[in-house]
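Every protein chain but one is kept in place in this view of the complex.
Lettered A, B and C in written order, each chain numbered from 1.
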Amino acid sequence: MPAMKVRLLFFAVLRDIAGADERELTLADGTTASEVWQELRASYDTLADYTQPPMIAINETYATPDAVLTEGDELAFIPPVAGG
Amino acid sequence: MPAMKVRLLFFAVLRDIAGADERELTLADGTTASEVWQELRASYDTLADYTQPPMIAINETYATPDAVLTEGDELAFIPPVAGG
Amino acid sequence: MSYLTDAPIDAQALVRRVIRRSDGAYVLFEGVVRNHHDGKAVESIFYDAYRPMAEKEMEKIVREVEAQFPDTAVAVVHRLGQLVVGDSSIAIAAASPHRAEAFAACRTIIDRVKETVPIWKKERGPDGEEWLGWQGRSGRGGVDG
Partner (left out) sequence: MSYLTDAPIDAQALVRRVIRRSDGAYVLFEGVVRNHHDGKAVESIFYDAYRPMAEKEMEKIVREVEAQFPDTAVAVVHRLGQLVVGDSSIAIAAASPHRAEAFAACRTIIDRVKETVPIWKKERGPDGEEWLGWQGRSGRGGVDG
């Protein structure tokens, strides 16, 4: 199973939870954004209750949870926005 | 027939037509604002077509055409307002 | 709070007069002399008013709008005299804890000022000058802006 590298960015509450601005992930080809969220839930207790991912952005554009990642993608989970 | 004095103020287009800021009128008791308008129409050709008076103010408050004037009143005909 | 002025309007000063530490938003409206109206070029506008009555009518609108939107503070200033293109003729500031009320209060005030406050304008352009709303006296009374 070939692997790919993806940059995962953390913002706002997720940065606090992860304790980092970003992580580099090595993922199996065909991995979806939603699957990355499930890995995060397994890593951080405080995310255990969040069975559904928040909004998802791939390469600075909103994407759906079933979006398949590709080599070099920049992935971000977008907590509920509160601008203004 | 006793008489009363009323100040008639002119604004905007009516000031231009009357060529004055105000006039002192001597009116018969019981004269209405509407009757003053009809006198103005008789005095100024350019008002001949305006059979109905514009809005009316007596003592800085909007009033109806049939309002009866009293001694010392300040009367003004209010052309269509265009503030803002 | 409302008043008439013969001087240029300082809109940010108006905002400072209404905003409180509990407000999460303000909306500021300014009406500006524009270079056209009904397809004709405009160079300047002369604003005339029945001053004491205009002040009373503006203050009445302010009181009624603040009663309609209880958490909202509003202020209005209307400039009179000769204004040129780009000059502000009116500024309205509405501050509120919530944006919906700030927008609604500000919009209500400008709509009502145009309906009832005894202020008039004479537009001047290359084709001459005209008191708005008088000729034909229909459909010209409430001028946009």
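Just so we're on the same page, contacts are C-beta pairs under 8 Å (C-beta built on N, C-alpha and C of every residue); 3 or more make two chains touch, one makes a residue touch a chain.
In this text, all values refer to a predicted model and were calculated from it rather than measured experimentally.
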Whole complex considered, the hidden chain contacts A, C
Residues on subunit A facing the left-out chain by the touch rule are 9, 11-13, 15-16, 50, 54, 57, 60-62, 76, 78-84
Subunit C positions in touch with the non-displayed chain are 11-12, 19, 21-36, 85-86, 97-100, 102-103, 106-107, 110, 144-145
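As a convention for this text, only the chains that are shown with their structure count from here on.
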Maximum number of contact pairs occurs between chains B-C
